[in-house]
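Following this message is one structure expressed as structure tokens.
The other protein chains are all here in position, but one chain of the complex has been omitted.
Right, subunit A next:
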Amino acid sequence: MSLLSVDELTVTFTGRGTRDVNAVSGVSFSVDEGQVVGLVGESGCGKSVTSLALMGLLPKRGVRVGGRALFRTKGGGSTDLLTLGRSALRDLRGPQLAMIFQDPLSSLNPVVPIGVQVTEILARHRGMRGKAARDQAAHLLERVGIPDPTRRLREYPHQLSGGMRQRALIAMAVACAPRLLIADEPTTALDVTIQAQILELLKELVDDQGTALLMITHDLGVVAGLCDDVNVLYAGKVVEAAGRRPLFAAPAHPYAHGLLGSIPRLDSPRGEPLNPIRGSINDTIAWGDGCAFAPRCDFYTLACLEGAPALADLPGAEPAAHLVRCVNPVLNEAPGAGDADDAGADTESDTTKEASA
């Protein structure tokens, strides 16, 4: 069994006098030890809400959470993260589960020095006090690449640069060597050169400690470099799930296909027009009425309106290796029409390589 297996997670926001909003409507995926799993999608697809639901950070009122999220604890038993009580969840957060947020400035307490915020975790979960805790905190900061850690411990969040704040946050998250790290857009607020540093750091953490990483991002470039498995979300459902190589070589869902076609790439020739997806995220229909992506889809047929399509194996792929939620998936066509021919050839050799591995 995997470290975390999420099964049909649903999150509904309810409010008096307003229609219920299904932010997440049936998301399933699993994360193994030492694996990096990506949740990718644009704003409003439910990726952040998924992570908050897993960490038990959604407010209790006005939110309905359904489904299961089984987490294998250190002892070997498994618990459902969604039904755990507050104190049980607190014991789990830190030593077993940890999260890194998008905006490091708003997730650090501005009126408390960094040192106190790091030692707090050590005191709660490891019972460390005084100098031992301070030394360990300094060591943690040093490990994530913050120079002069003893001085930094006395400083406040505003005195640190953006990259350093994110490092401090990572240091806090890995303080108790968690087995699952959830990173919600950890590099979105950072510059590219700093982003490269942080991504490299996360990669090393996964490689050295066998930490599982759930990476939530909108940036397909980050996913291509970091994730083993990728889940593409649209309007609260996984629309495509595959290993990164098959996914990037031949995205089968029209949304994933369109997304890759609409990114300007550093290595594409200048002047090649982008192929954007029509409309915006507001142009969706409810999953109950059909495929939510249908109004924006270029490959739309009447069959798309006969209820939500199931997440099924892609024709021609290994079972469970490449799942797609589409009645009319894009086959044998690489994103970006210009170099379709040779990219198609690459695609095939890649998938066979992946399958043989």
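In this text, a contact is a pair of C-beta atoms (placed from the backbone, for glycine too) under 8 Å apart; a residue touches a chain by one contact, two chains touch by 3 or more; residues count from 1.
Assume contacts and distances are computed from a predicted model.
Peer 1: Looking only at the UniProt record of the hidden chain, which name from "Peptide/nickel transport system permease protein", "Polysulfide reductase NrfD", "NADH-quinone oxidoreductase subunit D" or "ATP-binding cassette domain-containing protein" is the right one?
Peer 2: Listed in its UniProt record, the absent chain's protein name reads "ATP-binding cassette domain-containing protein".
Peer 1: Which candidate, A:107, A:209 or A:328, sits in contact with the chain we can't see?
Peer 2: Answering carefully, the residue with contact to the hidden chain is A:209.
Peer 1: If the hidden chain were put back, which of A:260, A:297, A:311 or A:324 would touch it?
Peer 2: If we include the chain that is not displayed, A:260 is the one touching it.
Peer 1: Using the document's definition of touch, tell me which of A:225, A:288 or A:315 contacts the absent chain.
Peer 2: Considering all chains, including the one not shown, the answer is A:225.
Peer 1: Touching the hidden chain in the full complex, which residues of subunit A are there? Just list them.
Peer 2: 33-34, 42-43, 74, 95, 126, 135-136, 139-140, 142-145, 147, 161, 163-164, 176-177, 179, 191-197, 199-201, 204-205, 207-210, 218-225, 244-245, 248, 258-270, 273-277, 280-282, 350, 353-354, 356-357
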